[in-house]
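The complex appears here without one of its protein chains, the remainder shown in place.
After this line comes chain A, so read on.
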């Protein structure tokens, strides 16, 4: 019976002077991700991490731990006594278990001896275990170049045996790289953008703009559902919901129709900057992409950037839509994103938005608006919810 999950950490192990700091962070994240599954014991051992589990909840724990950023792969493993006999018996057992699940003709034993005090070296262990497996099975051969399965023997303070590697998302533990404010719409792109930046160790909060009653309450529910899915990777998310109807009305009334989208965009970015400043957030994250829609041109991005001083991270900038969809499906936000409720009413969408706005023109148009007042009012009325799984 597999009784432990063996976890390999990636970049975290490479951070020389800060390794201990990163490992401790990661350990905390793994603990947090599994707290409601009976708080399994999580511990470090010579650069690897282990979660003790029992067989009935091993799949659940793996599914949770897999979503913790900073780990490269994880393996359900046997934690066993440190002697050669035990290694042989359990290696055979692990291999036989794998044979039940799929067709296996060739194998290779891969031994690592981190504990050099163990009397048998890794080459010898591999040879002995290989021979033992051959003696006790039929129709199996060793293939050291391209085997159907590897039997891993990991000799540390204890010995761990496993045959399977489940890939995690890599990256860095959350909170090791500051905090970002994600502009979260109901679409496909923004949840992916949030995921990608969070993967690099950035904690996430989110802001959502709506124009109720020009948009439906269901659109807001959809955004909350998306935030919930993202929170499986990032932990609890603080969601700021801002109604920008008055802003849109004002733009609609006083500015050229073709500039509706870009001026709204500048307002949203400015509001995000204010929220970020109040809450000690270091950057804004958007799902913007070059050329996907008429408003996402280089010039538009520039005009938007000029409205604020805070850095704006756009991790999807060079992605194709199909590539974004692929990630959205992988992180399980896609199905929710394609639900029909829109967070922007078509009433406010101009037929012909400007595609190459000039900063001077836009600033001139904005002069008739009480920009500060409108932003302050929107922020005063915003609602804050905490979203978690």
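By our rule, a residue touches a chain if its C-beta (ideal position, glycine included) is under 8 Å from a C-beta of that chain, and two chains touch if they have at least 3 such contacts; residues count from 1.
Criterion: contacts and distances are computed from a predicted model.
The complex appears with one chain absent; UniProt names that chain "Cysteine desulfurase" among the candidates "Phosphoenolpyruvate-protein phosphotransferase", "ABC transporter permease", "Sarcosine oxidase subunit delta" or "Cysteine desulfurase". Within the full complex, the residue among A:75, A:215, A:241 or A:289 touching the omitted chain is A:215. The chain that is not drawn here is touched, among residues A:102, A:116, A:145 or A:253, by A:253. For the options A:123, A:278 or A:347, the residue in contact with the chain missing from this view is A:347.
Residues of chain A in touch with the missing chain: 212-217, 249, 252-253, 257, 340, 342, 345-347, 349.
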